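Have a look at the structure below before the remarks.
Of the protein chains in this complex, one is absent; all others appear in place.
Should a chain be cited, it is by its letter among A, B and C, assigned in written order, with residues numbered from 1 in that chain.
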């Protein structure tokens, strides 16, 4: 590296370096150059994405805090709000899966509790290559263990998530973690420094050389052979330290001593101090020698860029230092005054007596160059969409096809994952992982008023009643690959649908945009399209974007991942006593399919698993119809007309029905009759047409249910009955030669336990029981 | 009657235990900080689960040295009731208040899953509301719940009826497939010889309301209440 | 003087070592033959200040017995050397 130009050594372009010189009116010194290198890195400055992101809808009557803070905040009642956010830790997890994933969870937890919220749920979103590759199994096992390690130790339940295995993620594991916390609407904390003379404290862990340049280099450049040399020293998470930090902060927030608080994530002290200064429009002066160190002989810039975990930067009222330090001491934590707020808008860094850096806060935080990258439609799209489906044979044996799909790691049971996660602690989880969205009740053990340090807020407990929160992460990257705009809209719609089938009303999203190199026009075009898709869907479904994260440069040797805009959805459930789950409940219940089935095989798991084809276009999506469907399902559930509900996703109608049978208690089975009016049989059975939901209801309620569906103009048909045969029987009815005469054919007839086994072993066949 | 929920730095089930005892069972309950030395105001203590001191070195190894553990040793010596759940069980073993130790799960993975516990001895302050052989549906949530004790100790546990619960399947058979961690003799919970100090890996507080999937955990707390008020009512 | 003790904590013979079994399995799958057994214990490095080696040794013995090893399933031994290496940092 040493013979590179000085700007490339810190990951800047020459033009960017010139800009720095202009701003300072002089050459930056070494420390200052490091500071700009990090703060103007893609990861910290969003210089390639910020313009596009402006197009996302961020307003709504429930939105108390939109993008720009550590997490978004949504109002639930006058006494209760939720803070939530999603973050990626892709590159670190590829380098060291266990610690990378663990510290990813640690980071997102801090983002949420810096807002003043107590974390009550975690959700993840994971991507790996195919599991027949030992390296991928190693990554998968390490990531899951790491997420469990951190969340379990913190006592925050990991209740939902998603995972896909695709060739395109082979060289770039994706690990996105979402955290949801509860707080009082009037007690939102912000990452701001104010009040000249107010002291700035570092609290939590000591500072070492961990992860220096993690943000600027690793997360802002492509992987290539020999990426090893670029490796920062791995950050090791200490969830115990973070648990203490959480409780100490909760206690601190009960006082009014805090002016602002910011978690130290990427580029630690550096970014947290200049962001706090910039937000407060003030200056900050800090002395790195006052930062409690873990290692000897660290240089000033190493203090600034260290990504040691479990640390916070706090601005407190002058004179309250002792009080604050006492609280942290009670929890056995360090706290040290390292500087104070100044009035000159400069971030001034001292190394003892010596001034080692003196830079305008706004220059670092807000004045990174903005890029409008060139966008060009990728040529691969036309070819893929031109795919001729008639070239694929229909399956000989539909039962065998169903078993293969249930056994696919992209469809089968995720129990191997979530049984390694504590998904119960805090006693809020009323719909556990394994169905569609997770549902937590707000009147859990974490409700304000119960905890010693959250005392006195029992009022909140009453107003909460039976309100719950449905949570789900979702993104079918294959659809986004085939059609970036529609695929992204589908991700939003599916996340919402997964929440709606529990009876909840989607209210807002956070999102994590995992992409390739934005400086490649064909990659950026897909990004730009995706933003439009997300904006459209969020407008239509009334779920504003309250925050998110962008992870670019997910490429290995020039190969980008499928564009993967992970959606983290939060939905409010009015009454958790009226929640619905996907499993069949009673014999003789009637099964209805809501929505329209077209023969759409584009991007389907069926095409991939059975025919090895990833081609065509993403399924059609009509957001107006989607909205009606979701409203109808919610009303039907509220009126108690629905005994089970499940959204139709990967594997299509047949897999969704099978999942309902598998999730059923006892010996329930079903007899299904599907009219196959148009298109291919496999397209009808396994195609992934959107805006479809399966529900069951008691015979006596069918008329009532149908009237609700008709009111909302939701097309639907009766597709069969729940029985206690313990078998899954599906009959196809196809138009015969004469009008109105239908040919019946028993297409699938299998014991439910066979389906269950195939489903159960989807992951364990690779990962061990 | 007053319950104390003991919490250490790193405990994380204290909220849940408090909720089950105070809100569900309606018993007067207080948190007990690891620095406390005076426990006179309590009739029974629950050492909550979690990761005390990060469970570094060995689960419970560091917590056992906190001031409150000295006090708890005295509390137990007076014959008052102490139950350790999960990490609480691990701490009681490390402190020598219960025999044996808890090793890493045999399959080396953390496990959060429902289990059935077969009641082996219903004649204790912690099980008097249950029937002999009754199956309780109570979930486990641990990475190190694999109970170990040498053969002599196991013999004693059996001879003196100190095994409270064994992991079993839905038919009530204690077999390896039913065990989430590979414990010796499928042991899920034990009591000391005197009968007033108990430890169990599964989490009764997580099975304290039907909406959570099971309310069987209340049997254990109700038993303690029965014992303290000198009743032996069954639930 | 600053001494460095290397405390080896190992499982008692007869105590099952699932981790060791797993590693031995991994070794086999990687194609190594003739590796009949693997046992996994802890290596605890403890730096102690003491006037004499004897003093250091009693100190480490106590620390080992009190906290580093669990007598129910573990034993420990240790070696003492004058510490030459600079401490990585204060903690």
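The rule we apply is simple: a contact is a pair of C-beta atoms (placed from the backbone, for glycine too) under 8 Å apart; a residue touches a chain by one contact, two chains touch by 3 or more.
Note that the structure is a prediction, hence the values are computed from the model and not measured.
The chain not shown here is in contact, across the full complex, with A, B, C.
Within the complete assembly, A:238 is the residue of A:238, A:325 or A:474 that touches the hidden chain. The residue from A:162, A:210 or A:605 that touches the chain not shown here is A:210.
Remark: the residues of chain C touching the chain excluded from display are 2, 6, 8-10, 13-14, 17, 20-21, 23-24, 26-27, 30, 32-50, 59, 62-63, 66-68, 87-91.
Residue positions on chain B in contact with the hidden chain: 53-54, 56-57, 61-62, 65, in rising order.
In the full complex, chain A contacts the hidden chain through residues 95-96, 99, 205, 208-210, 231, 233-236, 238, 240-241, 294-295, 308-309, 332.
As a working rule, only the chains that are shown with their structure count from here on.
Mean C-alpha positions place chain A and chain B at a centre distance of 36 Å. Centres computed as Cα averages put chain A at a distance of 41 Å from chain C. The centroid of the Cα atoms in chain B and the matching centroid in chain C are 31 Å apart. Among all residues of chain B, none touch two or more other chains. None of the residues of chain A touches two or more other chains.
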